[in-house]
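Omission of a single protein chain aside, the complex is shown with its protein chains in their original locations.
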Amino acid sequence: MANTKEEFKQLIEDVQSQDWYRNPIGFGIARIDRGQLDSSKVLQATFPIINWNENFGSAAVLLNALKIAGENVDTKGTELVCNISDVFLEECVKAFSPYISEAKGEDHKNVQVISTLASLPIDSGFTADDYKAVFIFEDENAQSVETSYLKLYALSTGKAAIRSLNLNGIFGQLHNVAWTGSTPIELDWLRANEIALKLSGKYPTIDMVDKFPRFLSHVIPADNTRILETSKVRMGAQLAAGTTVMPGAAYINFNAGTEGSVMVEGRISSSAVVGAGSDVGGGASILGVLSGTDGVPVSIGENTLLGANSCTGTAIGDACILDAGVTILPGTKITLSEKAVAAIAEANPEKEIKTLMRGMDFLGVNGVHFRQNSVNGQIIAMRSTREIKLNADLH
Amino acid sequence: MANTKEEFKQLIEDVQSQDWYRNPIGFGIARIDRGQLDSSKVLQATFPIINWNENFGSAAVLLNALKIAGENVDTKGTELVCNISDVFLEECVKAFSPYISEAKGEDHKNVQVISTLASLPIDSGFTADDYKAVFIFEDENAQSVETSYLKLYALSTGKAAIRSLNLNGIFGQLHNVAWTGSTPIELDWLRANEIALKLSGKYPTIDMVDKFPRFLSHVIPADNTRILETSKVRMGAQLAAGTTVMPGAAYINFNAGTEGSVMVEGRISSSAVVGAGSDVGGGASILGVLSGTDGVPVSIGENTLLGANSCTGTAIGDACILDAGVTILPGTKITLSEKAVAAIAEANPEKEIKTLMRGMDFLGVNGVHFRQNSVNGQIIAMRSTREIKLNADLH
Partner (left out) sequence: MANTKEEFKQLIEDVQSQDWYRNPIGFGIARIDRGQLDSSKVLQATFPIINWNENFGSAAVLLNALKIAGENVDTKGTELVCNISDVFLEECVKAFSPYISEAKGEDHKNVQVISTLASLPIDSGFTADDYKAVFIFEDENAQSVETSYLKLYALSTGKAAIRSLNLNGIFGQLHNVAWTGSTPIELDWLRANEIALKLSGKYPTIDMVDKFPRFLSHVIPADNTRILETSKVRMGAQLAAGTTVMPGAAYINFNAGTEGSVMVEGRISSSAVVGAGSDVGGGASILGVLSGTDGVPVSIGENTLLGANSCTGTAIGDACILDAGVTILPGTKITLSEKAVAAIAEANPEKEIKTLMRGMDFLGVNGVHFRQNSVNGQIIAMRSTREIKLNADLH
C-alpha cells in the first residue's frame, strides 16, 4: 500500500529493481469482445488509454499487482496478456491511492482506468473475464489479438511513427468477422442463427466484414481533423491534426497516413506517408509496396499537390504538383527541357537533374511539376510554381 | 385572435404595416441539438419545413407572436434567432386558428409545425429551450449555426439555386463534431468520457467527424431520386429529381449538384453544377474553384457524358463527351482537325472554333467529343455523335 506519493515512488523502485521486472514498450488494459460461439476467441480489444514508451511507474504497478494476484507474469517473452481479477484491482487501487483523488480530466489516465474498473456497476454485464492487461516487451511479431490491437493503437494515436513498428503476423492474429456498428460478430454465429434471425426480423445490420476495425471506433481525432465517413480510415492509420478525409474515393489503410494538415480525397495505401500541407486530390492513388511501386514505401513531401485521378508509385518531394490524370511509376520516362533542368537543379543543388529521368530518380527532388504535354502525349517535368519551404527544424 | 380567414388576412396586414416589421428572405422553426458539455453550443438545427421568399403571412404571425412573447425582435439585422415559449405558441395558435383544421398533408405546413409543437407530449424529453425561430433578412454572412443551416436547407430543398447564396462564414459557424447516426456529439465530451464509455461497452459508433451533416439526415429526396450511400451527399448539395448517386467514387459537396436527372458516379465539387440528362462517370472529377480550375465555377451542360476517371477543370457544354481517362484543365491545349473545326462551328455558329484551342475556350461550346489520340497521345476534339437538344424554355 502506498499512502503517499513518496511511498508510491519507493514502491515503483522496489518493483523495478526486482529480477523478474522489465519495462514494457507499450501497455494498457483492454476490454475484449469474445466470439459468440467460441468464447475463447478474442474478436476485438478496446483500450481506453494506451502507454507507449512512457508511464513506467504505472506499468510496474500493474505487473506487480498481477504477480500478487497469482498471474503468471512472464516478462521474458516478447509480450504478455493477463487476466485481471478483484485482487489485481485491489492491489492497483492500493498502489495508486495517492493519485486517485487527482485522477481526472487529462491527469493520471491509467489511474482513472483502474478506478473506473473497480467501480463498474454489478449490472454492467461485464466480468473480470472481459478485461485483459496487455504488455509488449519487444517489437516482434504479435502473438495475440490484444497486442495486435495495442500496436494499431500506438500507430493511430500517433504514439508510434508510421512504418516504425513490426506489424508482421497481425493479419494472422485478427479474425475476419462481421461488424454491426463497432461490435464484431462471428460469421459462424450468423450462419448458425440465420434462419431464426431472419424470420424473426432480428438479423443485424452488417456494416462491414473485415479483420480490422475502423479508426473512429477506437480513436478520437483532433478538434480540427475531419473524417467524413468512418469506413474511409482503417484502424492503424495515423492522421495528423488538421487532416480532412473526404467521402468520395478516399481511403487510408493501416500503417499509413499524414504528417500534418492534409486534404485527403484519394487513396493512401499501407506504408505510404503524406507530408504537411499537401493535397491528395479526388481519386488520386498513392500506391502501396505490393502494387506498382518498386518495393520502396512511397513518401509524398510537404506542400505538394497530387491532382485528381493522378497516380504515383514513387516518392514525390516537397512543393511538387502532379497534374490531374497523370501517372508516375518508378520506371516512367520523364522528359525535361534544358530550361526545366536548370530551374529544378537550382532548387535542388545536391541532385543530378537530366533531360531524361525515370520516376524513381525524383526521390528527394523538390519543386517539380509533372505534366503530360497534351499536344504530343509526352510526360514532362518542369519547375513548379510552388515555393519550397525551408524546414525550420533542418535549417 | 383570428377567428376567420378574413381576420387572419387583416392581422397579417396590420403586422406587416408596422414600422418594426420586415419580410424575411427565409424562415422556419428548428429543433436544435446542444453540446453535451457546453449546452450553449448549438451543434445542429433541424427544420421540419423551411420558407424561402414565400409564406410571408406565416412570417408575420411568427414575428408578431415573438414580440408579444417578449422576445427582442430586431429585424434591422441581417438575421434573427429567437427562443420560443408557451406564450409564443399560444399566440401563433390563436392567429392560425382558421387554418388549423385544414392543416394536414401538404397544406399549411407552418401551421402544422405550430400545432405539433403545441401538442408535444410532456415526456418527449424536449423543452421550449430546444427550439428556435430562425429568420434571415439579408443574404449576408451567416452569424449563427441556425441561419447557416437555414441556408443549407434552402439549397438542399431546391428553394434557392446552387451558387445563389452567400455561404461565407458557414465554416466558421459550424462546429466540428462526431456524429453517431444523425446525432452530433462534442469531441470533448467523447474525450471526457472515453474511459468510462469504453470500459462499459457504451462507446458510441461514430459514423463521421465533420462540421456539416449529411443531406439524407435532413432532406427527403424525390421519389425517383436515389442516393445509394448517405455519406456521398453533404447537406447543402442540391439534387434534382431523377438524380442517382452511386456508392463507388461519387461525392456531391455542398453548394453543388444537379439540375435534372443525372447519373452521378464521380465527384461534383463545391460550386459545380451538372445539367439534366448528363452522366458523371465512375471516378470522374469535376474540380472545384480551389483545385485546378482557373477560379471559375465549373458547369457541365445537358446530355453530356463525362467518362470514367475523366477530369474537368473547366466548363463543358451540352451534348459533349469526355472520353474515359481524359483530363481537360483550363490551360490544356486541344487540337482540332479542319473537319472537326467545321463540324463544331456548324453546331455553334456564335463561337470561334480553331485548330488549336485551350480547355477554357470551350465555354458554351456544345456537341464536342474530347479524346486522347491513342497513337500519338494528342488531346483532340471532334464533333460528338450526340444531338444538341434545343432547350424548350429558350427556343
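Labels for the chains are A and B, by order of writing; each one numbers its residues from 1.
Note that in this section a contact is a pair of C-beta atoms (placed from the backbone, for glycine too) under 8 Å apart; a residue touches a chain by one contact, two chains touch by 3 or more.
Everything numeric in this text was worked out from a predicted model, so none of it was measured.
J.: Quick one: say which of B:Gly26, B:Gly57, B:Pro184 or B:Pro221 touches the chain that got left out.
T.: Result: among the candidates, B:Pro221 touches the missing chain.
J.: For a quick check of understanding: of B:Gly35, B:Gly260, B:Gly325 or B:Gly364, which residue touches the chain that isn't displayed?
T.: B:Gly325
J.: Touching the left-out chain: which of B:Gly257, B:Gly307, B:Pro330 or B:Gly367?
T.: Per the contact definition at the top, the residue touching the missing chain is B:Gly307.
J.: What residue numbers in chain A mark contact with the hidden partner chain?
T.: Looking at chain A, the ones touching the missing chain are residues 176, 178, 187-188, 190-192, 194-196, 198-201, 203, 205-211, 231-232, 234, 248-251, 267, 269, 283, 285, 287, 291-292, 309, 311, 313, 325-327, 329, 332-335, 372-373, 376-379.
J.: If the hidden chain were put back, which residues of chain B would touch it?
T.: Missing-chain contacts on chain B: residues 31, 46-49, 105, 109, 112-113, 116-117, 120, 124-126, 131, 181-182, 216-217, 220-221, 223-231, 246-249, 265, 279, 281-283, 305, 307-309, 323-326, 372-378.
FYI, only the chains that are shown with their structure count from here on.
J.: Hey, how far is the Cα centre of chain A from the one of chain B, in Å?
T.: 35
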